[in-house]
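Missing here is one protein chain; the remaining ones are kept as they sit in the complex.
And now, subunit A:
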Amino acid sequence: MPSSENPQKTPSRRSRNEAKTPLTPSLTHALNNLSISAIPSPGRARRSKSASKSNLADITNPFIADPSRPSKPNGFSKSLSSGTGYSLSKSLSGNRSRPGSPTKRTLSGNGTPVMTEEMQREASGGLIKKGKGLASQFDVVKNDYVPPAKTEMKRSKSQPAVKRDRMYPREPDTVAIDQSDRFITNRAEQDLAATLELMHLNPKSSSPGHTSRLAEAANLPVNKRVLAFHEAPPASSSDPLLAKQREIVKPLYARPGALTTSSGGTTGGKARKIASQPERVLDAPGIVDDFYLNLIDWSAQNVVAVALDKSTYAWRADTGSVSHVGDVSEEASHVASVAFSEDGAFLAIGTGTGSVELWDVETSQRKRKMDGHQAQIASMAWNGHVLSSGCGDGSIWHHDVRIRNHKVMELLGHVGEVCGLKWRSDGQMLASGGNDNVVNVWDGRVADSVMTGGEVESCSNAKWTKRNHTAAVKALAWCPWQPSLLASGGGTNDATIHVWNTTTGARLHSLKTPAQITSLHFAPHKKEILSTHGYPTNAVMVHAYPSLERVAEIRDAHESRVLFSCVSPAGDVVLTGAGDENLKFWRIWEVPKAEKKKGVSQGSMDGGVRDGILAIR
(Lines give C-alpha, C1' and ligand atoms only; values in the text may rest on other atoms or scores of the structure.)
Protein backbone atom coordinates (compact mmCIF):
# COMPACT_ATOMS: atom_id res chain seq x y z
CA MET A 1 0.00 0.00 0.00
CA PRO A 2 2.70 2.51 0.68
CA SER A 3 3.65 2.11 -2.96
CA SER A 4 0.27 3.34 -3.94
CA GLU A 5 0.46 6.17 -1.51
CA ASN A 6 3.66 7.62 -2.76
CA PRO A 7 2.75 8.37 -6.28
CA GLN A 8 -0.23 10.25 -5.08
CA LYS A 9 1.59 12.75 -3.03
CA THR A 10 2.85 14.78 -5.80
CA PRO A 11 -0.27 14.87 -7.91
CA SER A 12 -2.47 15.64 -5.00
CA ARG A 13 -0.35 18.49 -3.92
CA ARG A 14 -0.27 19.70 -7.41
CA SER A 15 -3.97 19.39 -7.56
CA ARG A 16 -4.25 21.90 -4.80
CA ASN A 17 -1.95 24.21 -6.54
CA GLU A 18 -3.85 23.86 -9.68
CA ALA A 19 -7.20 24.16 -8.09
CA LYS A 20 -7.86 27.35 -9.90
CA THR A 21 -6.57 26.23 -13.23
CA PRO A 22 -8.88 25.47 -16.09
CA LEU A 23 -10.54 22.19 -16.48
CA THR A 24 -8.27 20.51 -18.95
CA PRO A 25 -4.98 20.35 -17.03
CA SER A 26 -6.81 19.29 -13.97
CA LEU A 27 -8.41 16.49 -15.83
CA THR A 28 -5.17 15.27 -17.25
CA HIS A 29 -3.66 15.22 -13.85
CA ALA A 30 -6.57 13.20 -12.63
CA LEU A 31 -6.03 10.79 -15.43
CA ASN A 32 -2.43 10.66 -14.42
CA ASN A 33 -3.52 9.62 -11.03
CA LEU A 34 -5.61 6.95 -12.47
CA SER A 35 -2.84 5.37 -14.40
CA ILE A 36 -0.36 5.64 -11.61
CA SER A 37 -2.51 4.16 -8.94
CA ALA A 38 -3.27 1.25 -11.19
CA ILE A 39 -6.94 0.80 -10.88
CA PRO A 40 -7.57 -2.79 -11.86
CA SER A 41 -10.13 -2.38 -14.59
CA PRO A 42 -10.51 0.47 -16.97
CA GLY A 43 -14.23 0.01 -16.71
CA ARG A 44 -14.03 1.06 -13.14
CA ALA A 45 -12.27 4.20 -14.03
CA ARG A 46 -14.82 4.89 -16.61
CA ARG A 47 -17.57 4.35 -14.18
CA SER A 48 -16.13 6.67 -11.64
CA LYS A 49 -15.65 9.21 -14.30
CA SER A 50 -19.16 9.05 -15.46
CA ALA A 51 -20.44 8.81 -11.94
CA SER A 52 -18.83 12.07 -11.12
CA LYS A 53 -21.59 13.85 -12.92
CA SER A 54 -24.19 12.43 -10.65
CA ASN A 55 -22.06 12.88 -7.56
CA LEU A 56 -21.74 9.20 -6.98
CA ALA A 57 -18.06 9.12 -7.44
CA ASP A 58 -15.33 7.62 -5.41
CA ILE A 59 -16.38 4.31 -4.15
CA THR A 60 -13.10 3.07 -5.44
CA ASN A 61 -9.60 3.30 -4.19
CA PRO A 62 -9.15 5.82 -1.43
CA PHE A 63 -5.67 6.62 -2.58
CA ILE A 64 -6.77 7.96 -5.84
CA ALA A 65 -7.61 11.53 -6.13
CA ASP A 66 -11.05 11.65 -7.46
CA PRO A 67 -10.91 12.18 -11.15
CA SER A 68 -14.24 13.88 -11.04
CA ARG A 69 -12.99 16.82 -9.07
CA PRO A 70 -11.85 18.94 -11.89
CA SER A 71 -15.15 18.57 -13.61
CA LYS A 72 -16.84 20.31 -10.73
CA PRO A 73 -17.70 23.91 -11.11
CA ASN A 74 -14.53 25.71 -10.34
CA GLY A 75 -16.12 28.17 -8.13
CA PHE A 76 -17.36 25.55 -5.80
CA SER A 77 -14.07 23.88 -5.30
CA LYS A 78 -12.45 27.19 -5.00
CA SER A 79 -14.70 28.29 -2.27
CA LEU A 80 -14.04 25.10 -0.47
CA SER A 81 -10.37 25.22 -0.74
CA SER A 82 -10.19 28.81 0.21
CA GLY A 83 -12.72 28.58 2.99
CA THR A 84 -11.54 25.54 4.75
CA GLY A 85 -8.05 25.26 3.53
CA TYR A 86 -7.20 28.30 5.43
CA SER A 87 -7.92 27.07 8.86
CA LEU A 88 -6.46 23.76 8.04
CA SER A 89 -3.31 25.05 6.64
CA LYS A 90 -2.75 26.71 9.90
CA SER A 91 -3.09 23.66 11.95
CA LEU A 92 -1.37 21.46 9.46
CA SER A 93 1.32 23.85 8.62
CA GLY A 94 4.14 21.40 9.22
CA ASN A 95 2.57 18.66 7.30
CA ARG A 96 3.55 19.02 3.75
CA SER A 97 3.27 15.62 2.34
CA ARG A 98 -0.09 13.97 2.15
CA PRO A 99 -1.79 11.58 -0.13
CA GLY A 100 -5.12 12.20 -1.63
CA SER A 101 -7.03 10.23 0.81
CA PRO A 102 -10.62 11.28 0.82
CA THR A 103 -12.26 11.26 4.14
CA LYS A 104 -15.57 12.34 3.06
CA ARG A 105 -17.42 12.17 6.27
CA THR A 106 -15.59 15.15 7.46
CA LEU A 107 -17.67 17.06 5.02
CA SER A 108 -21.08 17.92 6.11
CA GLY A 109 -24.10 17.43 3.96
CA ASN A 110 -24.18 20.95 2.61
CA GLY A 111 -20.66 20.71 1.41
CA THR A 112 -19.00 22.51 4.24
CA PRO A 113 -16.25 20.49 5.80
CA VAL A 114 -16.65 20.14 9.51
CA MET A 115 -13.63 20.25 11.66
CA THR A 116 -14.34 17.77 14.34
CA GLU A 117 -12.80 17.76 17.75
CA GLU A 118 -11.01 14.62 17.05
CA MET A 119 -9.45 15.92 13.98
CA GLN A 120 -8.26 18.86 15.85
CA ARG A 121 -6.89 16.77 18.56
CA GLU A 122 -5.05 14.57 16.21
CA ALA A 123 -3.86 17.42 14.20
CA SER A 124 -2.48 19.29 17.14
CA GLY A 125 -0.97 16.14 18.51
CA GLY A 126 0.98 15.64 15.34
CA LEU A 127 -0.73 12.39 14.71
CA ILE A 128 -1.50 13.11 11.17
CA LYS A 129 1.25 11.65 9.16
CA LYS A 130 1.80 10.90 5.60
CA GLY A 131 -1.08 8.47 5.44
CA LYS A 132 -3.57 10.92 6.73
CA GLY A 133 -3.53 13.94 4.56
CA LEU A 134 -6.23 15.96 6.18
CA ALA A 135 -5.28 18.93 4.20
CA SER A 136 -5.44 17.11 0.96
CA GLN A 137 -8.83 15.77 1.62
CA PHE A 138 -10.14 19.26 1.75
CA ASP A 139 -8.76 20.39 -1.45
CA VAL A 140 -8.87 17.22 -3.46
CA VAL A 141 -11.79 15.39 -2.08
CA LYS A 142 -14.77 17.45 -1.85
CA ASN A 143 -17.92 17.82 -0.06
CA ASP A 144 -20.31 16.25 -2.39
CA TYR A 145 -20.61 12.69 -1.25
CA VAL A 146 -20.95 10.85 1.96
CA PRO A 147 -19.95 7.35 1.12
CA PRO A 148 -22.09 4.50 2.25
CA ALA A 149 -20.82 2.17 4.90
CA LYS A 150 -20.30 -0.45 2.25
CA THR A 151 -17.49 1.52 0.77
CA GLU A 152 -15.67 1.56 3.99
CA MET A 153 -15.99 -2.14 4.35
CA LYS A 154 -14.46 -2.59 0.97
CA ARG A 155 -11.54 -0.49 1.89
CA SER A 156 -10.96 -2.12 5.13
CA LYS A 157 -10.58 -5.37 3.32
CA SER A 158 -7.99 -3.99 1.03
CA GLN A 159 -5.66 -2.85 3.72
CA PRO A 160 -4.51 -3.76 7.16
CA ALA A 161 -6.60 -2.79 10.09
CA VAL A 162 -3.89 -0.66 11.54
CA LYS A 163 -3.63 1.32 8.39
CA ARG A 164 -7.31 1.74 8.22
CA ASP A 165 -7.18 2.97 11.69
CA ARG A 166 -5.01 5.82 10.63
CA MET A 167 -6.90 6.47 7.51
CA TYR A 168 -10.21 6.85 9.15
CA PRO A 169 -9.72 8.41 12.46
CA ARG A 170 -13.34 9.29 12.67
CA GLU A 171 -14.77 5.87 12.60
CA PRO A 172 -15.80 4.84 16.04
CA ASP A 173 -15.06 1.17 15.59
CA THR A 174 -11.48 1.82 14.60
CA VAL A 175 -11.03 3.58 17.86
CA ALA A 176 -12.29 0.52 19.65
CA ILE A 177 -9.97 -1.74 17.76
CA ASP A 178 -7.11 0.55 18.39
CA GLN A 179 -5.07 -1.56 20.78
CA SER A 180 -6.00 -5.02 19.65
CA ASP A 181 -4.67 -7.44 17.13
CA ARG A 182 -7.22 -8.49 14.62
CA PHE A 183 -5.88 -12.01 14.60
CA ILE A 184 -6.75 -12.53 18.21
CA THR A 185 -10.37 -12.98 18.92
CA ASN A 186 -11.50 -10.18 21.08
CA ARG A 187 -13.43 -11.51 24.01
CA ALA A 188 -14.54 -10.04 27.16
CA GLU A 189 -12.81 -11.32 30.22
CA GLN A 190 -15.92 -13.04 31.36
CA ASP A 191 -15.98 -15.04 28.20
CA LEU A 192 -12.43 -16.15 28.74
CA ALA A 193 -13.22 -17.16 32.24
CA ALA A 194 -16.09 -19.20 30.90
CA THR A 195 -13.76 -20.81 28.41
CA LEU A 196 -11.40 -21.71 31.16
CA GLU A 197 -14.26 -23.18 33.07
CA LEU A 198 -15.09 -25.30 30.07
CA MET A 199 -11.51 -26.38 29.89
CA HIS A 200 -11.93 -28.01 33.24
CA LEU A 201 -13.82 -30.64 31.39
CA ASN A 202 -11.01 -31.14 28.98
CA PRO A 203 -8.84 -34.01 30.12
CA LYS A 204 -5.83 -32.64 28.38
CA SER A 205 -5.84 -29.49 30.42
CA SER A 206 -6.88 -31.07 33.63
CA SER A 207 -3.48 -31.28 35.19
CA PRO A 208 -3.48 -29.28 38.37
CA GLY A 209 -0.88 -26.79 37.36
CA HIS A 210 -2.09 -26.29 33.87
CA THR A 211 -5.22 -24.37 34.56
CA SER A 212 -3.54 -22.06 36.95
CA ARG A 213 -0.67 -21.48 34.54
CA LEU A 214 -3.17 -20.85 31.81
CA ALA A 215 -5.02 -18.42 33.96
CA GLU A 216 -1.82 -16.70 34.85
CA ALA A 217 -0.70 -16.48 31.26
CA ALA A 218 -4.00 -15.01 30.25
CA ASN A 219 -3.74 -12.63 33.18
CA LEU A 220 -7.14 -13.65 34.33
CA PRO A 221 -8.61 -13.41 37.73
CA VAL A 222 -9.93 -16.94 37.98
CA ASN A 223 -11.15 -16.64 41.46
CA LYS A 224 -11.58 -20.30 41.98
CA ARG A 225 -9.35 -22.93 43.42
CA VAL A 226 -9.97 -26.59 43.26
CA LEU A 227 -8.90 -28.05 46.54
CA ALA A 228 -8.79 -31.54 47.88
CA PHE A 229 -8.06 -32.79 51.34
CA HIS A 230 -4.44 -33.76 51.64
CA GLU A 231 -5.02 -37.36 52.65
CA ALA A 232 -6.71 -39.97 50.60
CA PRO A 233 -9.91 -41.39 52.02
CA PRO A 234 -9.30 -44.43 54.20
CA ALA A 235 -9.98 -47.84 52.85
CA SER A 236 -12.68 -49.88 54.42
CA SER A 237 -11.38 -51.28 57.66
CA SER A 238 -14.05 -53.84 58.19
CA ASP A 239 -13.20 -57.43 58.88
CA PRO A 240 -10.79 -58.50 56.14
CA LEU A 241 -12.11 -62.03 56.23
CA LEU A 242 -15.60 -60.77 55.65
CA ALA A 243 -14.33 -58.54 52.89
CA LYS A 244 -12.65 -61.48 51.28
CA GLN A 245 -15.74 -63.59 51.50
CA ARG A 246 -17.71 -60.78 49.98
CA GLU A 247 -15.16 -60.57 47.21
CA ILE A 248 -15.55 -64.26 46.52
CA VAL A 249 -19.31 -64.13 46.42
CA LYS A 250 -19.45 -60.91 44.47
CA PRO A 251 -19.01 -62.44 41.01
CA LEU A 252 -22.01 -64.62 41.64
CA TYR A 253 -24.18 -61.58 41.96
CA ALA A 254 -22.42 -59.32 39.53
CA ARG A 255 -22.95 -61.66 36.63
CA PRO A 256 -25.47 -60.77 34.00
CA GLY A 257 -28.77 -62.43 34.54
CA ALA A 258 -27.95 -63.43 38.07
CA LEU A 259 -30.86 -61.57 39.53
CA THR A 260 -33.51 -61.98 36.91
CA THR A 261 -36.24 -64.50 37.25
CA SER A 262 -36.24 -67.68 35.29
CA SER A 263 -39.14 -66.55 33.20
CA GLY A 264 -37.96 -63.01 32.77
CA GLY A 265 -35.43 -63.54 30.08
CA THR A 266 -35.25 -60.45 27.91
CA THR A 267 -33.65 -62.14 25.01
CA GLY A 268 -35.51 -60.58 22.18
CA GLY A 269 -36.95 -62.65 19.41
CA LYS A 270 -34.67 -65.62 19.91
CA ALA A 271 -36.43 -66.84 23.00
CA ARG A 272 -38.20 -70.15 22.72
CA LYS A 273 -40.49 -71.80 25.15
CA ILE A 274 -39.37 -75.09 26.55
CA ALA A 275 -41.02 -77.16 29.19
CA SER A 276 -39.84 -75.90 32.52
CA GLN A 277 -40.83 -79.13 34.19
CA PRO A 278 -38.88 -82.33 33.68
CA GLU A 279 -40.48 -85.01 31.62
CA ARG A 280 -39.39 -87.64 34.05
CA VAL A 281 -37.52 -87.77 37.32
CA LEU A 282 -35.45 -90.68 38.52
CA ASP A 283 -34.19 -91.13 42.00
CA ALA A 284 -30.45 -91.52 42.32
CA PRO A 285 -29.75 -92.19 45.97
CA GLY A 286 -26.18 -91.75 47.02
CA ILE A 287 -24.93 -90.10 43.86
CA VAL A 288 -21.67 -88.36 44.73
CA ASP A 289 -21.99 -84.61 44.83
CA ASP A 290 -18.66 -83.80 43.28
CA PHE A 291 -18.07 -81.29 40.51
CA TYR A 292 -15.06 -83.13 39.11
CA LEU A 293 -16.74 -86.46 38.44
CA ASN A 294 -18.70 -87.63 35.43
CA LEU A 295 -21.24 -90.05 36.76
CA ILE A 296 -23.89 -90.44 34.06
CA ASP A 297 -23.77 -91.41 30.40
CA TRP A 298 -26.34 -92.22 27.74
CA SER A 299 -25.41 -94.85 25.20
CA ALA A 300 -26.25 -95.20 21.55
CA GLN A 301 -28.39 -98.17 22.60
CA ASN A 302 -30.55 -95.77 24.61
CA VAL A 303 -29.25 -97.02 27.94
CA VAL A 304 -28.42 -94.64 30.74
CA ALA A 305 -25.59 -95.57 33.07
CA VAL A 306 -25.57 -94.01 36.51
CA ALA A 307 -22.87 -94.47 39.08
CA LEU A 308 -24.06 -94.32 42.67
CA ASP A 309 -21.02 -94.40 44.89
CA LYS A 310 -19.57 -97.92 44.29
CA SER A 311 -22.38 -99.33 42.20
CA THR A 312 -23.30 -98.69 38.62
CA TYR A 313 -26.81 -99.09 37.27
CA ALA A 314 -28.17 -99.19 33.75
CA TRP A 315 -31.55 -97.71 33.05
CA ARG A 316 -33.05 -98.68 29.71
CA ALA A 317 -34.88 -95.74 28.33
CA ASP A 318 -37.03 -97.77 25.99
CA THR A 319 -38.39 -100.08 28.65
CA GLY A 320 -37.74 -98.14 31.81
CA SER A 321 -36.18 -101.18 33.42
CA VAL A 322 -33.16 -100.88 35.67
CA SER A 323 -30.34 -103.35 35.97
CA HIS A 324 -27.40 -103.41 38.30
CA VAL A 325 -24.29 -103.46 36.16
CA GLY A 326 -22.01 -104.17 39.05
CA ASP A 327 -19.91 -102.88 41.88
CA VAL A 328 -16.34 -101.82 41.46
CA SER A 329 -13.71 -103.93 43.12
CA GLU A 330 -13.26 -103.79 46.84
CA GLU A 331 -10.16 -101.64 46.93
CA ALA A 332 -11.69 -98.95 44.73
CA SER A 333 -13.28 -96.29 46.89
CA HIS A 334 -15.98 -95.13 44.49
CA VAL A 335 -16.87 -94.75 40.85
CA ALA A 336 -15.52 -91.49 39.51
CA SER A 337 -16.63 -91.70 35.91
CA VAL A 338 -18.63 -93.81 33.50
CA ALA A 339 -18.44 -93.86 29.73
CA PHE A 340 -20.22 -95.97 27.12
CA SER A 341 -18.31 -97.18 24.15
CA GLU A 342 -19.56 -95.78 20.88
CA ASP A 343 -21.72 -98.77 20.09
CA GLY A 344 -23.07 -98.84 23.62
CA ALA A 345 -22.08 -102.44 24.24
CA PHE A 346 -19.40 -101.73 26.83
CA LEU A 347 -19.31 -99.44 29.77
CA ALA A 348 -16.03 -98.10 31.05
CA ILE A 349 -15.95 -97.31 34.73
CA GLY A 350 -13.20 -95.18 36.18
CA THR A 351 -12.63 -95.59 39.89
CA GLY A 352 -11.39 -93.39 42.65
CA THR A 353 -8.19 -95.35 42.96
CA GLY A 354 -7.05 -95.14 39.37
CA SER A 355 -8.20 -98.33 37.70
CA VAL A 356 -10.40 -98.49 34.63
CA GLU A 357 -12.89 -101.34 34.37
CA LEU A 358 -14.74 -102.52 31.31
CA TRP A 359 -18.18 -103.99 31.78
CA ASP A 360 -20.53 -105.66 29.41
CA VAL A 361 -23.86 -103.90 29.85
CA GLU A 362 -26.02 -106.76 28.60
CA THR A 363 -24.55 -109.45 30.77
CA SER A 364 -23.45 -107.22 33.63
CA GLN A 365 -20.04 -108.85 33.62
CA ARG A 366 -16.73 -107.23 34.18
CA LYS A 367 -14.66 -107.91 31.09
CA ARG A 368 -11.44 -106.21 31.94
CA LYS A 369 -9.63 -104.19 34.57
CA MET A 370 -6.92 -101.82 33.47
CA ASP A 371 -4.64 -100.51 36.19
CA GLY A 372 -1.77 -98.15 36.12
CA HIS A 373 -3.09 -94.71 37.03
CA GLN A 374 -2.16 -93.54 40.46
CA ALA A 375 -5.15 -91.32 41.11
CA GLN A 376 -8.84 -90.98 40.51
CA ILE A 377 -10.14 -91.36 36.95
CA ALA A 378 -12.60 -88.50 36.78
CA SER A 379 -13.10 -88.42 33.04
CA MET A 380 -13.09 -90.88 30.17
CA ALA A 381 -13.80 -90.78 26.48
CA TRP A 382 -14.02 -93.41 23.79
CA ASN A 383 -12.72 -93.33 20.28
CA GLY A 384 -13.33 -96.66 18.63
CA HIS A 385 -11.24 -99.19 20.48
CA VAL A 386 -9.25 -96.52 22.23
CA LEU A 387 -10.42 -95.43 25.64
CA SER A 388 -8.87 -92.26 26.93
CA SER A 389 -8.83 -91.68 30.64
CA GLY A 390 -8.08 -88.47 32.47
CA CYS A 391 -6.43 -88.90 35.81
CA GLY A 392 -6.26 -86.86 38.98
CA ASP A 393 -2.53 -86.40 38.49
CA GLY A 394 -3.12 -84.55 35.23
CA SER A 395 -2.12 -87.31 32.85
CA ILE A 396 -4.29 -88.65 30.07
CA TRP A 397 -3.78 -92.20 28.91
CA HIS A 398 -4.95 -93.84 25.77
CA HIS A 399 -5.90 -97.45 26.46
CA ASP A 400 -6.23 -99.80 23.54
CA VAL A 401 -8.84 -102.10 24.99
CA ARG A 402 -8.09 -104.89 22.55
CA ILE A 403 -4.53 -105.60 23.57
CA ARG A 404 -2.81 -106.77 26.63
CA ASN A 405 -0.53 -103.80 27.09
CA HIS A 406 -3.49 -101.47 27.06
CA LYS A 407 -1.62 -98.24 27.65
CA VAL A 408 -0.62 -97.04 24.21
CA MET A 409 -0.04 -93.37 24.77
CA GLU A 410 0.32 -90.85 27.47
CA LEU A 411 -0.61 -87.18 27.15
CA LEU A 412 1.00 -84.89 29.68
CA GLY A 413 -0.47 -81.42 29.44
CA HIS A 414 -2.18 -80.71 32.70
CA VAL A 415 -0.88 -80.05 36.14
CA GLY A 416 -4.31 -80.37 37.71
CA GLU A 417 -6.90 -83.11 37.65
CA VAL A 418 -8.33 -83.80 34.21
CA CYS A 419 -12.06 -83.42 34.71
CA GLY A 420 -13.24 -82.88 31.16
CA LEU A 421 -12.36 -85.17 28.27
CA LYS A 422 -14.11 -85.37 24.90
CA TRP A 423 -13.17 -86.97 21.60
CA ARG A 424 -14.28 -85.33 18.45
CA SER A 425 -16.76 -87.58 16.67
CA ASP A 426 -14.32 -88.31 13.84
CA GLY A 427 -11.59 -89.21 16.31
CA GLN A 428 -9.08 -86.72 14.99
CA MET A 429 -8.90 -84.57 18.03
CA LEU A 430 -9.24 -84.92 21.74
CA ALA A 431 -10.13 -82.03 23.99
CA SER A 432 -9.24 -82.07 27.64
CA GLY A 433 -9.97 -79.66 30.42
CA GLY A 434 -8.35 -79.63 33.80
CA ASN A 435 -8.50 -78.28 37.27
CA ASP A 436 -5.51 -76.16 36.27
CA ASN A 437 -7.92 -73.99 34.21
CA VAL A 438 -6.34 -75.16 30.97
CA VAL A 439 -8.06 -76.45 27.88
CA ASN A 440 -5.89 -78.67 25.70
CA VAL A 441 -6.67 -79.94 22.24
CA TRP A 442 -4.66 -83.00 21.26
CA ASP A 443 -3.95 -84.59 17.97
CA GLY A 444 -6.02 -87.75 17.91
CA ARG A 445 -3.58 -90.00 16.10
CA VAL A 446 -2.43 -92.80 18.32
CA ALA A 447 0.71 -94.66 17.51
CA ASP A 448 0.17 -98.35 17.15
CA SER A 449 1.80 -100.07 20.08
CA VAL A 450 2.70 -102.99 17.91
CA MET A 451 4.62 -100.71 15.61
CA THR A 452 6.46 -99.03 18.45
CA GLY A 453 7.36 -102.40 19.89
CA GLY A 454 5.45 -102.04 23.08
CA GLU A 455 7.02 -98.70 23.93
CA VAL A 456 4.53 -96.24 25.33
CA GLU A 457 4.67 -92.99 23.46
CA SER A 458 4.51 -89.94 25.63
CA CYS A 459 3.31 -86.66 24.28
CA SER A 460 3.40 -83.37 26.10
CA ASN A 461 2.73 -81.04 23.22
CA ALA A 462 -0.93 -80.35 22.84
CA LYS A 463 -2.06 -79.02 19.51
CA TRP A 464 -3.59 -76.05 21.25
CA THR A 465 -3.35 -74.99 24.83
CA LYS A 466 -5.86 -72.42 25.98
CA ARG A 467 -5.50 -70.64 29.26
CA ASN A 468 -8.40 -68.22 29.01
CA HIS A 469 -10.48 -69.85 31.68
CA THR A 470 -10.00 -68.79 35.24
CA ALA A 471 -11.48 -71.85 36.85
CA ALA A 472 -11.51 -75.59 36.37
CA VAL A 473 -12.71 -76.64 32.93
CA LYS A 474 -15.07 -79.56 33.18
CA ALA A 475 -17.56 -78.65 30.48
CA LEU A 476 -16.37 -79.48 26.97
CA ALA A 477 -18.40 -80.05 23.83
CA TRP A 478 -17.56 -80.68 20.22
CA CYS A 479 -19.95 -79.35 17.68
CA PRO A 480 -21.71 -82.08 15.66
CA TRP A 481 -22.54 -79.86 12.70
CA GLN A 482 -19.28 -77.92 12.47
CA PRO A 483 -16.44 -80.22 13.45
CA SER A 484 -13.88 -77.55 14.14
CA LEU A 485 -15.94 -75.95 16.89
CA LEU A 486 -15.18 -76.72 20.49
CA ALA A 487 -17.02 -75.16 23.39
CA SER A 488 -15.54 -75.04 26.85
CA GLY A 489 -16.96 -73.71 30.07
CA GLY A 490 -15.24 -72.76 33.28
CA GLY A 491 -16.10 -73.24 36.90
CA THR A 492 -17.30 -70.91 39.60
CA ASN A 493 -14.75 -68.14 39.30
CA ASP A 494 -14.94 -68.15 35.53
CA ALA A 495 -18.45 -69.12 34.49
CA THR A 496 -17.61 -68.27 30.92
CA ILE A 497 -18.28 -70.25 27.80
CA HIS A 498 -15.59 -69.96 25.17
CA VAL A 499 -16.12 -71.30 21.69
CA TRP A 500 -12.93 -72.21 19.83
CA ASN A 501 -12.07 -72.93 16.30
CA THR A 502 -9.73 -75.87 16.78
CA THR A 503 -8.43 -75.63 13.24
CA THR A 504 -7.07 -72.16 13.65
CA GLY A 505 -6.94 -72.07 17.40
CA ALA A 506 -8.98 -68.90 17.47
CA ARG A 507 -11.42 -68.00 20.17
CA LEU A 508 -14.61 -67.28 18.30
CA HIS A 509 -17.10 -66.40 20.98
CA SER A 510 -17.28 -65.90 24.67
CA LEU A 511 -20.29 -65.75 26.89
CA LYS A 512 -20.34 -64.86 30.53
CA THR A 513 -22.96 -66.83 32.36
CA PRO A 514 -24.44 -66.32 35.80
CA ALA A 515 -22.98 -69.40 37.37
CA GLN A 516 -20.45 -72.20 37.30
CA ILE A 517 -20.65 -74.26 34.13
CA THR A 518 -20.80 -77.96 34.79
CA SER A 519 -21.46 -79.28 31.30
CA LEU A 520 -22.00 -78.19 27.75
CA HIS A 521 -23.70 -79.76 24.74
CA PHE A 522 -24.21 -78.60 21.22
CA ALA A 523 -27.71 -79.35 20.02
CA PRO A 524 -27.50 -82.11 17.42
CA HIS A 525 -30.19 -80.68 15.18
CA LYS A 526 -30.21 -77.02 16.01
CA LYS A 527 -27.72 -74.21 16.16
CA GLU A 528 -27.81 -74.06 19.91
CA ILE A 529 -25.65 -74.77 22.91
CA LEU A 530 -26.96 -76.17 26.15
CA SER A 531 -25.19 -75.48 29.38
CA THR A 532 -25.85 -76.65 32.90
CA HIS A 533 -24.97 -74.55 35.87
CA GLY A 534 -24.25 -74.75 39.54
CA TYR A 535 -24.90 -72.32 42.34
CA PRO A 536 -26.64 -69.87 42.44
CA THR A 537 -28.92 -70.47 39.48
CA ASN A 538 -28.78 -74.30 39.29
CA ALA A 539 -30.01 -73.78 35.81
CA VAL A 540 -30.17 -75.44 32.46
CA MET A 541 -29.67 -72.83 29.80
CA VAL A 542 -29.95 -72.93 26.05
CA HIS A 543 -28.01 -70.40 24.02
CA ALA A 544 -28.30 -69.67 20.35
CA TYR A 545 -25.19 -70.13 18.30
CA PRO A 546 -23.38 -68.07 17.11
CA SER A 547 -25.15 -65.12 18.68
CA LEU A 548 -24.99 -66.77 22.11
CA GLU A 549 -28.26 -65.11 22.99
CA ARG A 550 -30.23 -66.88 25.61
CA VAL A 551 -32.93 -68.99 24.04
CA ALA A 552 -34.31 -70.58 27.14
CA GLU A 553 -33.45 -71.08 30.74
CA ILE A 554 -34.77 -73.47 33.32
CA ARG A 555 -33.95 -71.75 36.56
CA ASP A 556 -33.50 -74.01 39.56
CA ALA A 557 -33.75 -77.14 37.49
CA HIS A 558 -32.49 -79.00 40.52
CA GLU A 559 -32.48 -78.15 44.16
CA SER A 560 -28.73 -78.44 44.16
CA ARG A 561 -26.12 -77.64 41.57
CA VAL A 562 -26.62 -79.41 38.27
CA LEU A 563 -23.47 -81.49 37.98
CA PHE A 564 -23.85 -83.95 35.12
CA SER A 565 -25.75 -84.05 31.89
CA CYS A 566 -25.98 -86.06 28.73
CA VAL A 567 -28.04 -85.89 25.58
CA SER A 568 -30.20 -88.73 24.38
CA PRO A 569 -28.99 -90.47 21.23
CA ALA A 570 -32.00 -89.08 19.40
CA GLY A 571 -30.95 -85.60 20.37
CA ASP A 572 -34.17 -84.33 21.90
CA VAL A 573 -33.98 -85.11 25.60
CA VAL A 574 -31.31 -84.04 28.03
CA LEU A 575 -30.67 -85.89 31.25
CA THR A 576 -29.29 -83.96 34.16
CA GLY A 577 -28.00 -85.22 37.45
CA ALA A 578 -27.40 -83.19 40.53
CA GLY A 579 -26.39 -83.27 44.13
CA ASP A 580 -30.04 -83.45 45.15
CA GLU A 581 -29.96 -87.16 44.15
CA ASN A 582 -32.35 -86.72 41.28
CA LEU A 583 -31.96 -87.43 37.63
CA LYS A 584 -34.25 -85.32 35.48
CA PHE A 585 -35.15 -85.68 31.84
CA TRP A 586 -35.81 -82.45 30.00
CA ARG A 587 -37.26 -82.25 26.54
CA ILE A 588 -35.22 -79.40 25.18
CA TRP A 589 -35.26 -79.92 21.44
CA GLU A 590 -37.43 -81.57 18.88
CA VAL A 591 -36.08 -84.06 16.43
CA PRO A 592 -36.84 -82.95 12.90
CA LYS A 593 -38.54 -85.77 11.00
CA ALA A 594 -36.23 -85.83 8.02
CA GLU A 595 -33.25 -85.72 10.29
CA LYS A 596 -34.57 -88.63 12.27
CA LYS A 597 -34.82 -90.91 9.27
CA LYS A 598 -31.40 -89.90 8.15
CA GLY A 599 -30.01 -90.58 11.56
CA VAL A 600 -31.49 -94.06 11.55
CA SER A 601 -30.11 -94.98 8.18
CA GLN A 602 -26.72 -93.67 9.17
CA GLY A 603 -26.69 -95.16 12.59
CA SER A 604 -26.84 -98.72 11.43
CA MET A 605 -23.38 -99.50 12.57
CA ASP A 606 -24.51 -102.25 14.87
CA GLY A 607 -27.02 -103.86 12.62
CA GLY A 608 -29.51 -101.02 12.62
CA VAL A 609 -30.37 -99.02 15.64
CA ARG A 610 -34.03 -99.50 16.22
CA ASP A 611 -36.37 -96.60 15.76
CA GLY A 612 -38.30 -97.64 18.77
CA ILE A 613 -35.53 -97.66 21.27
CA LEU A 614 -34.65 -94.04 20.71
CA ALA A 615 -37.49 -92.98 22.90
CA ILE A 616 -38.01 -92.84 26.57
CA ARG A 617 -40.67 -95.10 27.75
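Just so it is clear, contacts are C-beta pairs under 8 Å (C-beta built on N, C-alpha and C of every residue); 3 or more make two chains touch, one makes a residue touch a chain; residues count from 1.
Convention: contacts and distances are computed from a predicted model.
J.: Which name from "Proteasome subunit alpha type", "TBC1 domain family member 15", "Spindle assembly checkpoint protein" or "Presenilin" does UniProt give the chain that's left off?
T.: The record names the chain that does not appear here as "Spindle assembly checkpoint protein".
J.: Provide the residue numbers of subunit A that touch the chain removed from this figure.
T.: Listed in rising order, the touching residues are 200-203, 206-208, 211-212, 221-238, 242-243, 246, 254.
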